[in-house]
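Input: one structure, supplied below.
Some chains have been omitted; the remaining ones sit where they do in the full complex.
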Amino acid sequence: MKVLITGFDPFGNEHINPSYQAVQLLELEKKEIELVKKELPTVFARSIKVLDRTIKEVKPDIVIATGQAGGRYDISVERVAINLIDAGIPDNDGDQPLDEKIFKDGENAYFSSLPIKAIVKKLREKKIPASVSNSAGTYVCNNLFYAMLYLIDRKYPDIKGGFVHVPYLPEQVLTKRNTPCMSLNDIVTALQIIVATACTTKKDILLIDGKIC
Amino acid sequence: MKVLITGFDPFGNEHINPSYQAVQLLELEKKEIELVKKELPTVFARSIKVLDRTIKEVKPDIVIATGQAGGRYDISVERVAINLIDAGIPDNDGDQPLDEKIFKDGENAYFSSLPIKAIVKKLREKKIPASVSNSAGTYVCNNLFYAMLYLIDRKYPDIKGGFVHVPYLPEQVLTKRNTPCMSLNDIVTALQIIVATACTTKKDILLIDGKIC
């Protein structure tokens, strides 16, 4: 089984991006899973092109994209990507689209095809805070997540795909007051669990999360 | 112009629901807008039936549904409803569907047809904290919001519709530590502004919000 896992480069005022930092350090115990890592630019248009090209080359069974969600408390396993770009800040190429569709002919939204609740359950069993998230935002992360599921829908029907947001690292919050973070070590462990669970779970479980909105 | 505005009854551990409390107190200055108010039960199936029946009877030009979003800091003008029920707690009839579609033949998501950014801008001009929200959750609020847009799509193509989440009232957070709230007076004023802006805005504006995720 082959897994493509991606992370982003730093954006905004940050000098690091925990998503690709963790991907870089990721090593799997199970040798039957082949892992391909790719850093994506935090750029609306180019990140999609690089993803599409990489999927074509790598031919993965599963694609897991990861990104930084500054201000979140836990590993956020994203449930749904929406057909919308609404950039609060410019991307790394200086583009800042407002209220635009990602693909004009795409669905309004696509749902992750990863076993998101099985992943959350397994992460918590391993003592890593995690939850299902119902919004990947409207910036480059949602853009890439949506494009992945659109491409899967159109061109790669046998691939499973999803997106995971990770919190800031401790070093990113030193001068930000009351901002949560997660250690790099825990994020790397989380990615190991996510990859393993995605590869071995046939059918997602029902897990009551307690969130209302 | 006729506006149907709804709120929900109390649910969970709460004895009040600020959404219908505010709707009840709502009065408009502009006499050319006819306002119809309706309290909906916090029940997945019944709230949709009551909404559909009320739309049929009232024949509004605009439908604005409101609900309580405990823990949020501001008036959240919802952007998108997703085709999913995932109930963290039972509804007021004791039903707790997990990972179910709302309408099997519906789109994955529908976008609000209210001028959401013009509304946010106007609220802020009137000194009321507000923002666009990209998730109405997966409980009865999203369920009703999705059903409204599904019904509009299928049966009432000339109606505009959307959803607004309001914070807890001060009296609801007295024993909850560090939980934000908004005064009933400000919520009522917000609803006045929302109705007026929805009725008078032809085309939504572009507003940079600064949120990433």
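So that you can tell them apart, the chains are marked A and B in the order they are listed, and the count of residues begins at 1 in each.
The rule is short, and it goes like this: a contact is a pair of C-beta atoms (placed from the backbone, for glycine too) under 8 Å apart; a residue touches a chain by one contact, two chains touch by 3 or more.
As the structure is a computational prediction, the values presented were derived from the model and not from experiment.
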{"item": "Number of identical chains forming the whole complex, with 2 shown", "value": "4"}
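The criterion applied here is as follows: only the chains that are shown with their structure count from here on.
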{"item": "Contact set on subunit B toward subunit A in their complex", "value": "12, 67, 69-70, 72, 79-80, 82-84, 86-89, 96, 98-99, 107-111, 117, 132, 134-139, 141-142, 165, 204, 206-213"}
